[in-house]
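Written below as structure tokens is the structure these notes are about.
Note that this complex is displayed minus one protein chain, with the remaining chains in position.
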Amino acid sequence: MVLHTPPSPELVENIIPIADEDLSRKDYASDVDTRWCPGCGDYSILAQMQRSLSNINVAPEKMVFVSGIGCSSRFPYYMNTYGMHSIHGRAPTIASGLKLSRPDLQVFVITGDGDALSIGGNHLLHVLRRNVDVKIFLFNNRIYGLTKGQYSPTSELGKVTKSSPVGTTERPLNPLSVALASEATFVARSYDTDPQHLQTTIEQAARHHGAAFVEILQNCNIFNDRAFADYTDREVRDERLLYLEHGQQMLFGENQDKGLAVSATGLRVVDAHGPDAGLILHHDATRPSPDVHQLLARCNYPEMPVPMGVIRQVTAPTYGDYLDGQIEVQKFKNRHDIAQLLKGRSTWQVE
Amino acid sequence: MVLHTPPSPELVENIIPIADEDLSRKDYASDVDTRWCPGCGDYSILAQMQRSLSNINVAPEKMVFVSGIGCSSRFPYYMNTYGMHSIHGRAPTIASGLKLSRPDLQVFVITGDGDALSIGGNHLLHVLRRNVDVKIFLFNNRIYGLTKGQYSPTSELGKVTKSSPVGTTERPLNPLSVALASEATFVARSYDTDPQHLQTTIEQAARHHGAAFVEILQNCNIFNDRAFADYTDREVRDERLLYLEHGQQMLFGENQDKGLAVSATGLRVVDAHGPDAGLILHHDATRPSPDVHQLLARCNYPEMPVPMGVIRQVTAPTYGDYLDGQIEVQKFKNRHDIAQLLKGRSTWQVE
Amino acid sequence: MTTTSPQANGSGNTATASGGAAIQERDRVTVRFAGDSGDGMQLAGNRFADATAVFGNDFSTLPDFPAEIRAPAGSLAGVSSFQISFSKHQIFTPGDEPDTLVAMNPAALKSHLAALTKGGLLVVNEDAFTSGNLKKANYPSNPLADGSLDDFRIIKAPITTAAIAAVEDLGLTTQNAERTKNFFALGLVYWLYDRDLEPTLDWIEQRFGRLPNIAEANRRALFAGHAYGETTEIADAHVRVPPAVLTPGEYRTITGNQALVLGLITASHLTDLELFYGSYPITPASDVLVELAALREFGVRTFQAEDEISAIGTAIGAAYGGGLGVTGTSGPGIALKSEALNLAVMTELPLLVLDVQRSGPSTGMPTKTEQTDLLQVMFGRNGESPLCVLAAKSPGDCFYMVLEAVRIAFQFVTPVVLLSDTYLANTAEPWPVPDINQLDKIDVPYRKLEHIDPEDFQPYARDPETLARMFVPPGTKGFEHRIGGLEKSDISGDVAYSPENHQRMTDLRGEKIRRIANFMPELEVDGPDSGDMLVLSWGSTYGAVFTAVNDAREAGHEIAHAHLQYLNPFPRNLGDIVSRYNKVLIPEANTGQLRMLIRANFLVDAQGYNEVTGQPLSARLLTEAIIKMASE
Partner (left out) sequence: MTTTSPQANGSGNTATASGGAAIQERDRVTVRFAGDSGDGMQLAGNRFADATAVFGNDFSTLPDFPAEIRAPAGSLAGVSSFQISFSKHQIFTPGDEPDTLVAMNPAALKSHLAALTKGGLLVVNEDAFTSGNLKKANYPSNPLADGSLDDFRIIKAPITTAAIAAVEDLGLTTQNAERTKNFFALGLVYWLYDRDLEPTLDWIEQRFGRLPNIAEANRRALFAGHAYGETTEIADAHVRVPPAVLTPGEYRTITGNQALVLGLITASHLTDLELFYGSYPITPASDVLVELAALREFGVRTFQAEDEISAIGTAIGAAYGGGLGVTGTSGPGIALKSEALNLAVMTELPLLVLDVQRSGPSTGMPTKTEQTDLLQVMFGRNGESPLCVLAAKSPGDCFYMVLEAVRIAFQFVTPVVLLSDTYLANTAEPWPVPDINQLDKIDVPYRKLEHIDPEDFQPYARDPETLARMFVPPGTKGFEHRIGGLEKSDISGDVAYSPENHQRMTDLRGEKIRRIANFMPELEVDGPDSGDMLVLSWGSTYGAVFTAVNDAREAGHEIAHAHLQYLNPFPRNLGDIVSRYNKVLIPEANTGQLRMLIRANFLVDAQGYNEVTGQPLSARLLTEAIIKMASE
């Protein structure tokens, strides 16, 4: 039997707790010294996060950052909000329990490529599938930073690292593909060195009702320097990145002179001024089927431009909506009388 | 730095250990009483497995079945081969260690939807990504059988089960999508009540060089009866299933009168005799990009026919190929002199 | 539904029942139903228990399931049994050997005959003794015919055919008709033990009301069995156990798992916090999840996690959020939760962990009982990681121990592990229904903290008496702070690596747990205050040990008994108590886990009585062991 108790509409709204007074970036910064290597991409992400929160003016006491373990996972210490630096890979579980029992809080998860996709891969899958209303920011530097340079599940096949002195023997995961296969309702990508795009993306995730997954390409200048430079360097960006905007055509190139179209076997690049220009797709992030989103997720340099921005954002009730809805309905339908519950189905009297 | 040490060709071959004498189905059956409920779909899968192995004539002493925990995971006990009934969710890890250290063995993993996608989701992801040469058979009954009827990660949203008396609050995973997002080189689906198709599929998986993933739809007549009957029942099969064959057109329907074509937004059904008949796709399981395979994986009843058979099969070196290749190359390049190793970089003499 | 049971009214040795046959009167009787998994033995047993409750006996039940997976019909592996002991006195175990065994097929007979008391009554379903079934049970010849049962009194009843005959004209399928055979057997046993049919007829109506045909069939089978009893020729098969003198009040039947569920709902009420229960199904803890999931109207949030790690993770999240965060599992799940449980120790959060122990190691025997997780929950974490450990002693006690665990978790801001086990989980006993209004509210200290001046807030400042840290959940303005798994600075809670601080924090975490003892009852001794011998027990063995000690006393030995519900910390007076006796015996369903702790802590030469069989301790064997040690 399949029961559908669609949650009542007022439960399904995204409510970000807003501060009473106007807060600046600094108000979101804690007084703890940041402890990342000079030059680490994490600094920029921290700054953009603080700016985004101040743009939204989130109430700091309602914000909770939950992280796992890794360089990236030190993040909560630097935010003047509530936070838990938990254990390796498990942040999505702690965040789920917190959000489901405290729907009034805004819960952000900070994780790394090892934390989220190696030890924590399963929790990531399930928190997305369940559409628990938490926002997950995966700092992908394609390496284990904190443990000093072993390869991660996003490291390229053959990559030489501390633990693969003659090259790795395993093929990397594509975080966006995994998120889409996990039935995520919000999937996006940004990167450390485009502050404006990163801020916008963080804000879009924050405003999404449901689980949001954001991959942030992050440079680890110590153990995996310039891992994304081939397409994120300022000089080549325009040619090699595809900035997605919902409703807009998928155009890229310095003069927006190229675009993406569907072929019988996936996506292909066409000349925006050529004969196939008419085939260039409009980006529809809200399409229920993740099919085209999957195609975008798999666009990789050098064959294709690398997509940035919100790939998918669909509306669906969250796990919390359903759960709270069930509680409401059951409270309405059944007596919740503890004395009666303690008696159970039947009692007898000894006199 | 990315090093590519392509494994030498003789390492990259799929060698199934074959028995000296001709073996029948019975030779693969152990003398342990099967302990499934009468009517359980597992019986048919067991029978087809035994038949398939006897068709190939695998050497039983070279076969190892590794399973997790669940009704399905009792499987190894009934096979007259080597086997380990391990712990919940971890079979892929044990199978990986076994296969990588014993390339001469043929290692099959038997798992359930809970075992593989709930507690074991992460191991499944990684064994597929690594392309370890083990064959994984997931018996999907969309329920926890052994623990008596709680929902599983493949149970439908809203489903009423023991642990969801007013319906579940979570959206199911699509096992094929997950396998494809895990970069699997072989992905297939079959079901318990089509013995011939199941046998063929098992054999194809066995012959694949690399990690194979096979979802087998399996009826649990006790806790989730007729979960797949809407499309696997004999009367409706032809209309509702799409039997895939590499190189063949994707046709279905009692008279093969319908087919699948690509649209701008995914796949659609077209009339095989209508004007768009020319657009009907030929199934190419070997296409390197998983794009179309992802589209197929997401075809669901009732909107679309449900695909059966091998969705994807691509050739790639396995983890073991790379690993053994590295060992070979390093043995060739470096001295492997233990006495020297013990001395390390430098020693001094005390007299 | 509330009924009133007659009070025990004197006792004679024989009386005359409605059937006209002579009724023997007895103090206590133990009956075991055994049959194939498909034979409905658990159902029959539970109905018998209900009828017994209404009749007014004290009782205790012991279901024994086969392994989780279905076994072939008629096979030895497929045998399922249900034992009930009932008495005119208070009793504490489901009995060792049954006086009566109902065997529905040869496999059931084979598996359970050894337990039947010499001269006991054997009720067999002779229809099931076909050559096929005999073979499945490895019987070379038919025991009903070969004289091998001569030591017992036998009622050979054609249970299957008689049941089918009774429902003949209802137009049922053969399968459904045959299924009524457990009601036939039940009717027969009701006659044997003079039970009232009413409660069962009511139950049939409630349960099968919507399937009138099935309801009628079951009713007819029940009556037919009862009638069959009257024809029995065994002389002293008609027995009556007078009602027990129990403390007056309203009673219900309860199992340990039910009591855990009720305890959690009650704790949620007494703390005025919503309950969050994160769990992954595992035998024998799954039912706690399943039953809680059906109680959404109490604001219960159950979360069926993807694995045990996620389950405890979500519970930690809920606890961190200021809720009543609970996770429950069995031994293998505890192993998986240990890393995250350590996070709760380091972050000092009020978390409740239920461990319904089962037989190990590894997957072990999932449906069997054992007390083998004590040391795991004490020590199974990296680093020095003390936490509070409690253990329930009876099904009903599970309820009260949940309340106690929650009280301690909040008062001391610490994770607490509550141990139950398969035996407690499944065994049923009469339980006086508590009055919810008489139960003390449970204090939630952070409610007061949230109102202090944020300037005075330091997350690792401590209450001078309990050493509980200043825990304030997210949401409170001005108290924003971060916690985590790295070592914390005393008072400020900042990350700290200094050697002195780590020593201090290690000491503080240890001392906090030790101080719980100052807020716990002292251990009570039943029997002499000092002297020759003390029997010290913990957890679910309470009933067996209590019974054995009493039996040993009746055999003339002066023996003291103390039972631990608090395992960490120990009650303040425990050291004193164990040193007051010449001999200390510690019976456990493990190889001596509590014994090790007692010896290490108090340097007394405590001896062990240890059974690791997957079965509850046998009171009879234990009595022998006690008497032996007392006589040495």
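Letters A, B and C mark the chains in the order given here, with residues in each chain numbered from 1 onward.
We adopt the following convention: a residue touches a chain if its C-beta (ideal position, glycine included) is under 8 Å from a C-beta of that chain, and two chains touch if they have at least 3 such contacts.
Worth saying up front: this structure is predicted, and the values here are computed from it rather than measured.
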Based on the whole complex, identify which of C:155, C:378 or C:472 touches the chain you can't see. C:378
Sole touch to the unshown chain from A:41, A:92, A:121 or A:266: residue A:121
Could you tell me which of A:41, A:76 or A:89 touches the chain that is not displayed? A:89
What does the interface between subunit C and the hidden chain look like in terms of residue numbers? 66-67, 77, 330-332, 334-336, 338-339, 342-343, 345-347, 357-366, 368, 370, 372-373, 375-376, 378-385, 484-487, 495, 497, 499-500, 502-503, 506, 509-510, 590-591, 595-597, 599-601, 603-605, 611-615
Suppose we count only contacts with the excluded chain; which residues of subunit A make the list? 33-38, 69, 71, 74, 85, 87-89, 118-119, 121, 144, 146-148, 150-151, 153, 162-166, 222
On subunit B, what residues meet the omitted chain? 30, 32, 59-66, 69, 76-77, 79-87, 90, 92-102, 104-105, 122-123, 125-126, 323, 326-327, 329-331, 333-336, 338-339, 341-351
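Everything below uses one rule, namely that only the chains that are shown with their structure count from here on.
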Subunit A-subunit C separation of Cα centroids, rounded to whole Å: 44
Quick check: how many Å separate the C-alpha centres of subunit B and subunit C? 41
Taking each chain's centre as its mean C-alpha position, how far apart are subunit A and subunit B in Å? 29
Subunit B touches at least 2 other chains through residues 118-119, 121, 153, 166
Going by the contact rule already set, what residues in subunit C reach two or more other chains? 296, 306-307
